[in-house]
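Dropping the structure in here first, questions after.
Heads up, one of the protein chains got dropped from this complex, but the rest are sitting where they should.
First chain written, first letter: the chains are A, B and C, and each begins at residue 1.
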Amino acid sequence: MTVIETESLTKRYPRVTALDRLTVGIQPGVTGLVGANGAGKSTLIKILLGLSPATEGTAAVLGLDVATEGPRIRALVGYMPEHDCLPPDVSATEFVVHMARMAGLPATAARERTADTLRHVGLYEERYRPIGGYSTGMKQRVKLAQALVHDPKLVLLDEPTNGLDPVGRDEMLALIRRVHIDFGISVLVTSHLLGELERTSDQIVVIDGGKLLRASSTTDFTQATASLAVEVTDTDQHPDGTRAALDAFTVAGLTVHADGHLLLVDIADESTYDTVRDAVAALGLGLIRMEQRRHRIAEIFKSNQDKEGGSRDAA
Amino acid sequence: MSTVYHPTVARLTYRALLGRRRAMILFALPLLLIVISVAVRMLTGADDSTAREVLSGFALATMVPLIGVIAGTGAIGPEIDDGSIAYLLAKPVKRPTIILTKLLVAMLVSVGFAAIPTFAAGLILDGNSQHLAVGFAVAAAVASIAYSAIFLLLGVVTRHAVVAGLVYALVWESLIGNLVPGARALSVQQWALALASKVADGGAVSSDVGLPLAVVLLVGVTLVATWFAGRRLRSLTLAGEE
Amino acid sequence: MTTVTIDNVSRWFGNVVAVNDVTMTIGPGVTGLLGPNGAGKSTLINMMGGFLAPSTGSVTLDGQTIWRNEQAYRHIGIVPERESMYDFLTGAEFVLANAELHGLPDPGAAARKALATVEMEYAQGRRIDTYSKGMRQRVKMASALVHEPSVLLLDEPFNGMDPRQRLQLMDLLRQMGADGRTVLFSSHILEEVEQLAHHIEVIVAGRHAASGDFRKIRRLMTDRPHRYLVRSSDDRALAAALIADGSTTGLELGVEAGRSALRIQAVDFARFTELLPRVAREHGIRLYEVSPSDESLESVFSYLVAA
Partner (left out) sequence: MPPEPTAAVAAATAPADNSRIHDIGYRHYDGTRLDRSYIRRSLFTQSLRGAYGLGRSAKSKVLPMILFAVMCLPAGIIDAVTVYTHMTKLPLEYTRYALYLQAVIGLFLAAQAPQSVSRDLRFKTVSLYFSRPMERIDYVIAKYGAMAAALFILTAAPLVILYAGALLAKLDFATQTAGFGKGLLAAALLSLLFGGIGLVLAALTPRRGFGVAAVIAAFTISYGAVTSVQGVAYQQGDHAAIGWLGLFSPVTLIDGVQTWWLGARSAFVGNYGPPNAVAGTLYLLVVLGLIAGSFALLMRRYRKVGLG
C-alpha cells in the first residue's frame, strides 16, 4: 500500500510556484523529506492534511483524496510542527489529553492513551509539571506525543530534531525509528540534516524548486563508490604522515588525491587494498581508517550548487 | 559623530513607530477627537465650557497619555522584547545617543499626533477664542514630552510597558485624578494644565497645581526618566536564552 | 585585532552558574564552539559580543575590554541567535542601516558588497518579514560582515538553513577563516563542525571541557579504548596474529551487516594502528576495511559530555 501518493501536484501562489507537477509515491516506513527552504515542504504538508487546496493535480493520503476527505485524513494522521506549539502553563498530561479529545477520542480513551503515549516517548515524572519548565528535548517529546496520541496510521514530523543537542538528537532519531518499527506507524520526517536522514530513513524524497529532484531508497542514495578513504597517523619519522602516504601511493601507481586529512584512492582492482596496506606498513605509519566511500545525499546538492536553480534538469 | 542624535537610529525608530499595526491607534485617536469635536460643534455651536470639557476630558485626559504610551514604549520596547536591539547595541554608537535619539523621535511623534490634533480640535470647537486652542495645545505638547520620557523609560525597564502605561493613563490620570483630588498633584496632566493656564490667559484653563511647581516637576520628571533610561540601556544585558 | 581572550571568566545569574571559570583564546581561523543545550555557549558568545558582563574575569579583544566598549564593535561582527530583526525593513535597508551605524564612509557600497557576499541581492528589495529562515540568516550575516570585521561571532548560524544554504555558508565561513579572520560559531550539528572547524572548544555545564583538534583530543582520551571494525580476507588469522600484542584488549569475531567482521578494542592507539598493516602484510591478509567506530567528533563529544 502506498501511504502518500501525489500526481502532478501543483501549488501556485501569486508570487511563487511552491509545488510544480510533483508526482511521488511514498511507501510505508520512515521517509525523509528534504527540500530547500521555500521549496514547498510546508505547502506539501498543508495540502496533505487537506488544509489547502492544490492548484492542479491530485494527492491521496492513506488512500483518501486530500481534496474531499480532509477531516478523515486528519483523524488518521498525526502532525508535529517545526515551531513551538505548547502552552507553558499546563502539564504535558493535561495538554495531550486535550489534544487527544480534539482528535475525536472519548474522554476515557484520551486519558489512557495519553498516559501510554507519554511513557512511550519517554516522559515520566515530569509529565505532571507545567511544560514551561521543560528542556528542549522534553518539549519535542510532548510535541511528538500529541501527534501519536490518537494512534495515527501516519505521522508527519516537521524538523523534529531542530534545536536539539547531539545527545537529544540521537534520542529523537531512535524514537522516530521506534515509531515505525515498534508502533507500526509510517513516518514522513523533514530535515535539513542529510546525515541524520541517511541514518533514520528507509527512503528519501528530495524536492527542489517545487519539483521532485530524486526519490529512492536510502541504500540507493548511499551506495558505495569506487573510492577508498585512507587516514594515517603522523610519526616522528614522518611528521606529515598524510603527505608521505600520498607520495608513496602515487609512486606505487595508485590514483589518489587528498581531501583534508583523508586520502581518496581510486579502487582499480582488489590489489589496490594490498598496495595501500603495504605502502602504509613500509612507511611505518599507523592506519587509522581505510573504508570504501559511500555516496552522500549532500552530493546531489553539491553537484547542483553552481547552477542557478539546478533542479531544472533533474526531475 | 553627534552625541545626542543619530539619524539612522532616528530613521529606524520612525519606521518602527509608524510602520506597524499599533500605529493605527496613533491615527485613530486624533481622528476620533476631530470627529467628536465636529459633532459637538454642530450640536452646540462655539461654546467655551463645552470646548473645555472635550479638550480636557478627552484630549488631555485620554488621548494624550495613550499616544504617549504608544510612542514612548513603541520607540524601544518591541526592540528589547524581540532582541533586535542587539543590532543597535553592537555598533560603535554610544548608548545614551541611542536613548536620546529615540526619545526625540517619540516626542516628535507624540507632539505631532497629540498636540496638533488638540489644537485643531480647539479651533473647531471654539473658533472665537483661540486662547483655549492654544492653551490646550501647549498643555498637550508639554504633556506629550513628559509622557514620552516616562513611557520610554517604562519600555526599557519592563516587558509589560504597554499594559503598565495603559493602567497609568486610564486608571491614574483619568480615574484617580478625578476621584481623589490629592492625586492630581502627581499628574502630568495637571502640570501641563498649569502651564496651559499661563499661556491661555483669562482663566480659560485652570489647574490644581501651581505654575512653578508644575514646571519643576515636568522638567524634573522628563530629565530623570531620560537619565535613568540611558543608564538602564547602558547596562542592559541580552540573555540569549529565553 | 583578531584575538579574543577569555580569562578566568565566570558568569552567574542568581545562583545559577552559566559559565564557570573558563579560560580560552580564540584566534584567527574557524573555531567551533560545542556543548549540550544549556551548557553556557550562548552566555559565552554574549560576553564575547559585549552583551553581557562577566561576573568575574575578563573578556578582551587584543587586550581591550569588550564590555561597555562600543569601539570594540568596529572589529566585531555578530550574528545573534534570535531571529528577530527589523522586519518592517527590506533586506537592503536593513544592511544599509547597519553600515550607517558603523559610520562607514560609503555605507551604500559596503551594504551592496555585503549583500553580494551572501548572495542575497535577488531578494534585497523585499521586506524581511517575507523572508524564510535561511534568507534571514543570510541577511543577518550580511549585517555582521558589512564593516568587514576581523572577528565574527555566530550563534547557531546554521539553524533553519536548508542543505544548499548550509553548504554556501560553510564555504563562506571557510573563506573568512582562510582570509585570517577570527570566526567563532556555535552549533549542534557535529557533522558540520567536523567539516568546517579545525579547532573546537567544548563547554560542558559551564566548564571548559576541551579545546583543540578533535582528533588530537580523542588521542588524549587514553582511558577510552578505540573501537575498530576490520574486515579482511582472513579475520580469524588476523585476530590470532593481533592477540599476541598487548595493544589490543578485546578481539571478537562476528557478523556485521551480513558479512563477517572482526571487532577490536585497542588500548594503545599508536601501536595498534602501526601494528595492523604490518601484521596483515606479514601474514598475507588482505585488509578490506578498517573502520574506527568512535573516532568521529560525535564520539569525542559524547565522551566529553559523559565524563
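As a convention for this text, a contact is a pair of C-beta atoms (placed from the backbone, for glycine too) under 8 Å apart; a residue touches a chain by one contact, two chains touch by 3 or more.
Just so we're clear, the structure is a prediction, and the values are computed from it rather than from any experiment.
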Remark   = Listed by label, the shown chains touching the absent chain are A, B
Query = Just one of A:6, A:42 or A:93 touches the chain that is missing; which is it?
reply = A:42
Hidden partner chain, touching residue among A:150, A:169, A:238 or A:289 = A:150
Request  = Over the whole complex, note the residues of chain B touching the chain we left out.
outcome  = 21-22, 29, 32, 36, 39-40, 43-44, 50, 53-54, 57-58, 62, 66, 160, 162-163, 166, 170
Request  = By the contact definition given up top, give the residues of chain A that touch the hidden chain.
outcome  = 42, 45-46, 49, 51-52, 70-72, 74-75, 77, 79, 81, 83-90, 94, 98-99, 101-106, 109, 112-113, 115-116, 120, 146, 150-151, 182-184
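Here is the rule we use: only the chains that are shown with their structure count from here on.
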Note = In terms of mean CA position, the chain most removed from chain B is A
Note = chain A and chain C have mean C-alpha positions lying a whole-number Å distance apart equal to 22
Remark   = Cα centroid separation, chain B vs chain C, in Å, comes to 49
Inquiry  = Please output the residue numbers of chain B that touch at least 2 other chains, ranges allowed.
reply    = none
Query = Do you know which chain C residues sit against two or more other chains?
reply = 38
Residues on chain C engaged by chain B in the complex (per definition of touch) = 13, 38, 42-43, 45-46, 49-53, 68, 70-71, 73-74, 76, 78, 80-82, 84-86, 88-89, 97-98, 100-103, 143, 155
Request  = Please name which positions on chain C make contact with chain A in the complex.
outcome  = 35-38, 132-135, 159-168, 188-191, 215, 269-270, 272-274, 276-278, 280-281, 286-292, 295, 298, 301-302, 305
Message = So in the complex, the part of chain A that touches chain C is made up of which residues?
response = 34-39, 135-137, 162-169, 192-195, 232-233, 235, 261, 270, 273-274, 276-278, 280-281, 284-292, 297-298, 301-302, 304-305
